[in-house]
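Excluded from the complex is one protein chain; the other protein chains are retained at their positions.
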Amino acid sequence: MEEEKRKNRTELPKILVFACRWCGGIGAGRAGWKRLEIPASFRIIPVECAALVEPDAVFRALSSGMDGVAVLGCHVGGCRYNEANHAALKRLDLVKVLLDTTGIGGERLLLAFGTAHEDHQFAGIIRRFTDFLGKQPPLEPWTGFAKNADLRSEG
Amino acid sequence: MAKTVVLLCRCFGELDGIIALDGIADRLRAEREDTSVYLLNSLCMEEDAHRIGALLKQEGARAVCAGLCAAGSKREALWESLRNAGIERSGLFTADLREGCAWIHQGNPPGATEKAKDLLFMALAALDEKKASADVSADVHPECLVLGAGPAGLAAAVSLAGQGIPVHLVERAAQPGGMLNLISRTYPGDDHAKTRIEPLLREVETNNMIAFYPRSKVVSVRGFAGDFKIGIQGPDGTLRLRAGAVIIATGAGVLLPRGLYRYGELKQVITQMELERQWIRGVPDDKRFAFIQCAGARSPERAYCSTICCPSSLKNAMRVMEEIPGGEATIFHRDIMTPGNLLEAYYRKSMEKGVRFIRFHEEDPPEILGGDRVEAIRVRDAARGKEQVLALEKVVLSTPLVPNMDNRSLRELFQLELDSHGFFSETYPLHPLETRVDGIFIAGSARWPVSSDKAMEQGEGAAMKALGMLKRDRVSALSLSRTPGEKPGHGTVEERTCTGCGNCVSVCPFLACSLQERDGRFVSRVNKMRCKACGSCVSVCPNGTMQIPEHNYRMVGAMIRRAFP
Amino acid sequence: MSDRFVRTICPYCGTGCGLILRVRDGIAVETLPDRGHPVSRGHLCVKGWYAHEFIHHPDRLTAPLVREGDRFRAVSWKEAIALAAERLTATAEKYGGNAIGGLSSAKCTNEENYLFQKLIRGAFGTNNVDHCARLCHAPTTVAMARSLGSGAMTNSIAHLSRADCILMFGSNAAESHPVIMGEIYRAVDGGATLIVVDPRKTAAAENARIHLALRPGTDIPLVCGMMRHIIESGLHNGSFVGERMEGFEDMKSFLGEWTVERAARESGIPEADLRRTAEVFARAREGAVVYCMGITQHACGTANVFALCDLAMLCGHVGKEGSGIYPLRGQNNVQGACDMGALPNVYPGYQAVDDPDARDRFRKAWGRELSDRPGLTVTEMIGRAGKEIRALYIMAENPALSDPDVNHVLQCLSSLDFLVVQDIFLTETARFAHLVLPGACFAEKTGTYTNTERRFQLLRKAVDPPGEARDDFSILCHLGRALGVDFPSRDPGEAMEEIAALAPAYRGIRHDRLEKAGLQWPCPNLEHPGTAYLHKDRFTRGKGLFVAPDYTTPRESPDGEYPFWLSTGRMFAHYHTGTMTRRSSFLNREQEGPYVEIHPLDARNLALREGDLVRISTRRGSIVTRARVTGRVARGSLFAPFHFTEARANRLTNPALDPLSKIPEFKACAAKVEKIKA
Partner (left out) sequence: MEEIRNIARDLLEKKEADGILALREGDQAVVEPHVFRDPGDISRLVTEPKWLFAKTAMKILRSSPRDFRLAVVVRGCDDRALVELAKRNQVAEENLRFIGLACTEDQAKQCFCERPYPRTIHGGKPQPGISFLRDERVRSLLQGDSAERMKRWAALLGRCIKCYGCRNACPICVCVPCKLEDEVWVEKGTLPAERLVFHLIRAFHLSDTCVACGACQEACPVSIPLLALQLAMREALKDRYGYEPGLDGERKSPILKNFTEEPEAGRDVPDWVTPGDTENE
């Protein structure tokens, strides 16, 4: 059954990216300059620092139909905000634990750390994350059939 | 709702063939009655500024959603056009349609178009919820407090005074000079320490821009960058000072190596500093000297190299060879640290002068022989691996600099950070000599063991940084940004709903949050001058009481819901 | 100044959960679940958790009000009681006692209901007394009384968890009886099969092993098909049917016309599913049938209940601990109100008014002449208001919102000579009253409620009524005395003894016996521990009776002009007419306004998006509400909750009545939807 759903899935997995404007954000821009081809199925919400990403927003995103959420922060030790990203990482990693508990899978929340110049890293992260999520079962049972499922099944 | 205008930049056709902007424009017009949409060839040229400004005025726009390139939001032209139309900074939200969309999805125009549409709807949704932080500002008090009148402090004080900034120079000791008062010569120039600081001391005495407070220490600190209120306690009671900036140059202490190499037991075993004092008194009458490096340094309990001991040993060993007839000097070391061209030369010179070097292993250090006085030293030569015994009269221990014991109290007073060894740490990685508190700078050995001239360099550097703050006439919270441009906002608390749990207080990397009592309950308060808008507090606030208006949770929620309609 | 904790009973649904009110300085500040309570065992639904919020609401009535033109004037109790007595007697003298009608209340205690019906019957010699049970479970009382001999839930809520197959018909328990739903889930955790029969994909349906989304109003075909299949495949409980049932042969012949094929065709359920369901239920060791408004609120409601009883008895799923028939009663004390004889055809304890012995007993006890003619029902009284019915005494009911085709109801109410409304808030109905009497809410009085499992439970006073308001018991006593009816009992406890003396089933009930866990009737004597489940060895009526349910389609079906099925019901955050829940700030924040559920595909065709304003119209009226796009409703169906006065779903509903029980058809009518440009 799940197998079926996975096969029938035509559209690419949806990814929400929270990108720190000092690394991930710039990395994305530089990926553009280098014209690196990246799947178009991700949307970026720029943030001041990874520390600004509320765990609740991760859940909200998954519940609103995203297949995965990526948080791009600066290298550990390279934070512009006095290592605020350390605390953020500890926090978000607990979110992974919770996602694992429920079987949704902590891998649906990607934490990656780079610097502004790592444009290839940015491209690679998105590509690999897209591949990975493509192989995951859909989150339908969690996002509640009432909103999405019926439309898909009937029309 | 405020009238919103959408500006789409064609970037001179860069996006053509990838993103169907016209289709998107129609879609926007259809779905949002309150917005008008404009496609423009460019948004970032000087000549655009006025055209767009006028257009926004005539539209009566209160908010602008711009679809342009990654760098677009930083373009001065765009900001100018907003200013021309009298639109707040917070009235703009941009979507990166070029690098972040067109250029990375060239192979997939439909996808790129879809994404561009979503990004714009996200931006509009965010703009609807975006708010502006209330800014606060204060007059800058153009005076500087320099803590510690050692080489670093003196250099800072003098150069600030030279810039016409009144300086309060607070010193724990009776007279200025710090460590330079205790040593006879400085390396590598071998000049008399006195001659190095006399000009500075003269300046302190004569220059009426510098007020010197001997035998004084800081007892209270209030205020913020631009206007600190500091209480100091001196021989004649306490007094209050005001200063726009503070430079901490309290230097370091010296380790007394009790129990090491029979120090304290045999009076012929002395420290480098004692030897310096001896030189000041006159030429010592012993002949055969041994210098033992890293006495108490680079050890588990003090896992750092304090960098000044090797050069000092070289200096004193050479003096033994030169000034004491028949003097002999041997340096027992683990490795000699003489970075930079000058010190390398200094090292070679000492060898030419006949100073002997014997390397030993950390695990079997030299042993001092003799009953009631030093007679010889036994050491296993790490290079040759064989043991040898040398007769001698004097043993000089090179001990490291250690953090001042009052660093801890200063940390409490100024709410600074100490590194794991107890020295003051600066905000890594991009802000040398700065601390996590704006307007408070560190220089000299208080920050890290350095030689006197390095300390002076740092003093000057800190002075220049302080000057940057003191030359402004007003300082506003939003301007106190560690990053290019203004702060995007700052933490703002809804007092009514704050539960006073204190999460924000524990997490804030800049100690900007604090709890205050309001009719029997606790409420968080943000010091806007300290806040750097990293958002740590926002993401740990259990019920969304803490928000950055320019990036509040309603915006995030709205964007998430619009991300993939 | 200190905190008191008062154990009492939840005022909302018929589950009768136990809750503890924390009272500080005479204010109920918090509700806590009662961990020691036999039914709820420390569980509550959201309404229960916030039951304290409306108690001290500023809108509470604090003094008797007399209408003057279109305004109200506060008056003293003396004046109010005198006025009521004078106007009612006058009317009775002018038009005869049968011109007076009384709507008692399923929200009030047993004692109050007893006094109320005694007052109406005693003072005016009429049986025109009824209450909202008419609008929820009238068919249950009629049908179950006929086929089993007792119109109440056969077993206890706790027994549900022992069933290994639970068949839910037309019940959205997850929203309407959440704590009972919890009991069902406990059974599921124990391996039981949950089967939900409901046109909507309710929360319960979502979690059911099998969900049969039948066409609205086709329960009878479905059940008949099941029974047919069960008998054909010999899965019915032969011995049980043989020993304890009668009318099996007639039943068989009746089922002759109900082939599985036809059943499937009529109900829109695939044959395979229908057969499978029948087999699962028949094979079950302990099978329970749970049903609610989806069954009863039809023009063929009584027949629907007959069908379910037949099904259960056919499989022998009655008279055992884990089996049984579970009508989920709506109001907290609807069971009690019926027990206390707030019905036009029976005295307390279901003793028929046309049974001479019974009448004689009550005549002696009350010392008043009593009518032998069954009275009018709620819907009839309202419908004939201003005609045969000249004066109405309504205690804590709100027909202006709860009854079908309210437009018509409002006309009727306004055409009365005299209307007394006794309530805690100025309800939509009270606005039409000539006299409004301020009553007390659940936290302000003592007495007993009887929950859906026939359990008498003690209600304890936690706080005082606001201002001049009084508990309904004493109001009734005063009014009774003013009308010359003698009320010997000075407090509810004594009233309970009076009741016990008159109704055998409650003979063993005393307040002091209810302290810990209450008592389930029948409880014939003071030693009797109460009855956990009925019909153990013999049915109350002797043998169980198969009654052939004759099938009638809903009175109104979708057509070109009104293409949608509309059904009404409740949502989890609000209760009934919202008089209390919409004044609980928390509950009101959970669901602030009215809405109508519509299927995504229908929405797409009408270009509707979540939250759009829509007008829903039927042949009787129309309301404006917001669209909620969801797969819960089937294509071509709408669902509208009826809690919201600003969009009264009952402007739309069809007042067509069930011939036997007189219940209106709330659950099915034809409607159309139009989008309103914002």
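Labels for the chains are A, B and C, by order of writing; each one numbers its residues from 1.
Quick note on the criterion: contacts are C-beta pairs under 8 Å (C-beta built on N, C-alpha and C of every residue); 3 or more make two chains touch, one makes a residue touch a chain.
Quick caveat: nothing in here was measured; it's all calculated off a predicted structure.
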Quiz prompt | Touched by the hidden chain, restricted to displayed chains | solution = A, B, C
Practice problem: Would you mind spotting which of C:Glu53, C:Glu112, C:Asp130 or C:Glu175 touches the chain that isn't drawn? | Solution: C:Glu175
Exercise. Please pick, from B:Leu40, B:Val136, B:Leu390 or B:Cys501, the residue that touches the omitted chain in the full complex.
Key: B:Cys501
Quiz prompt | Where the missing chain touches subunit A, by residue | solution = 2, 55-56, 59-60, 62-63, 76, 82-87, 89-91, 93-105, 111-114, 118, 120-121, 124-125, 128, 137, 139, 141-144, 146
Quiz item: What residue numbers in subunit C mark contact with the hidden partner chain?
Solution: 2-5, 7, 20, 22, 24, 29-30, 32-36, 40, 42-46, 48-49, 174-175, 178-179, 181-182, 185-186, 189, 203, 206-207, 512, 515-516, 571-573, 586, 589-591, 595, 628, 630
Self-check item: Positions on subunit B where the hidden chain makes contact
Solution: 417, 420, 497, 499-503, 506-507, 509, 515, 520-522, 540, 542-544, 553-554, 557-558
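Methods note: only the chains that are shown with their structure count from here on.
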Exercise. Name the chain whose C-alpha centroid is farthest from the C-alpha centroid of subunit C.
Key: B
Quiz item: Just curious, how far off is subunit C from subunit A if you go by their C-alpha centres, in Å?
Solution: 50
Quiz item: Once you find the CA centre of subunit B and the CA centre of subunit C, what distance in Å lies between them?
Solution: 72
Quiz item: Between subunit A and subunit B, what is the separation of their C-alpha centroids in Å?
Solution: 33
Self-check item: Residues of subunit B whose C-beta touches two or more other chains
Solution: none
Exercise. Could you list the positions in subunit C whose residues touch two or more of the other chains?
Key: none
Quiz prompt | In the complex, subunit A residues that touch subunit B | solution = 14, 16, 22, 26, 28-33, 35-41, 43-45, 47-49, 51-57, 60-61, 64-66, 77-78, 80-84, 87-88, 91, 123
Quiz item: Tell me, which parts of subunit B touch subunit A in their complex?
Solution: 70-71, 96, 98-108, 111-112, 114-115, 118-119, 122, 427-430, 436, 482-483, 488, 507, 509-510, 532-536, 538-540, 548, 551, 553, 556-557, 559-561, 563-564
